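Sharing a structure here in structure tokens format.
Moving on to chain A:
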Amino acid sequence: MSFFEILEKNGWYFFTTLLSGWPATLMVAAGALVFALVFGLIIALMRISTWKLVRWPSTAYVEFFRGTPALVQLFVIYFGFPDWGYQPTPIQAAVIGLGMNGAAYISEIYRAGIESIHRGQTEAALSLGMTPASAMQHIILPQAIRTMLPPMTNFAIVLLKDTAIVFAVGVLEVMALARQLVTETLTSAPIYLMAGAMYLCVTIPMARIAARLERQRQAWH
Partner candidate 1 sequence: MSKAGSGAAAGQPLLKIQDLHKRFGLLEVLQGVDLDVARGEKVSIIGPSGSGKTTLLRCINYLEKPSAGHIYIDGTLIGEKKVGDRYVHLTDRELARERQEIGFVFQRFNLFPHLTALGNVTVAPIRVLGLSREVAELRGREMLQKVGLGHKADEYPERLSGGQQQRVAIARVLAMQPKLMLFDEATSALDPELIGEVLRVMRQLADEGATMVIVTHEIQFAGDVSDRVIFMDQGRIVEQGPPRDVLGRPSEARTREFLKHIQDR
Partner candidate 2 sequence: MLDLPEIYTENIHRWLPELLYYSLTTLKIAFFSFLLAVVFGVLIALCRISHKRVIRTLAVCSIEVARGLPIVVVLYIVYFVPPQLFPGLDWSWFDDFTGAVLGLGIHGGAILAEVFRSGIEALHKGQREAALSLGMTPAKAMTHIILPQATRIVLPPVGNYAIGLLKDTSLCTLIGVNEIMNGAKSIAFSDYQPMAVFVLVAAIYFVMSYPLSLLVRAMERRMRVAH
């Protein structure tokens, strides 16, 4: 059977099956994003601390998580944590693994964002008679968010793409279903290409948004 005959006969079945993997993909991505946003902020605040005992562990954390593959981290959590008496579900392992990995990256984005705001901005706001709180609200935060939004969007894209490895710890997401379909129908080309097209339908528009945000930010400066 040719590629197109297979596609004509089974295309719809492939499509609906792969589509049913998206809730898990999106759930892992969203969960890991929230995890990384919160945990990453803590790490970032620790890293700009003046207290060495606080700064050092956060630096070590970032170095280690950026220096090792996410897949290894996932394996440690999913296969290793039971040795310590905690058996996470596949989704839990995926969210924790990608979230902890992402926190290391996102803490750098926070740090760059905070450091990008010139000290003169606070001083200028205060000299105009603003309270520190309103200076933060009206002057610092709007600038920091503009600076951080494009890299955050890019990070979200990376995270979404990274979810394609979590089938390795048993999450039934798009790639897991793709692999199941391949074993089931003994045909791979149309299935993997279709899965790829689906990812592109999400990641390319997201990349466009990130690029637009970045242009806006630059125009603004």
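Note that in this section a contact is a pair of C-beta atoms (placed from the backbone, for glycine too) under 8 Å apart; a residue touches a chain by one contact, two chains touch by 3 or more; residues count from 1.
The set was built so that all candidates are chains of the complex that A comes from, given by their letters.
This one's a predicted model, so the numbers in the text were calculated from it and none came from an experiment.
Q: All of 1 or 2 belong to the same complex as chain A; which of them touches it?
A: 2
Q: Over in the complex, which chain A residues touch candidate 2? Could you list them?
A: Answer in residue numbers: 3, 63-64, 66-73, 75-76, 79-85, 161-165, 168, 175, 178, 182, 187-189, 192-193, 195-196, 199-200, 203-204, 207.
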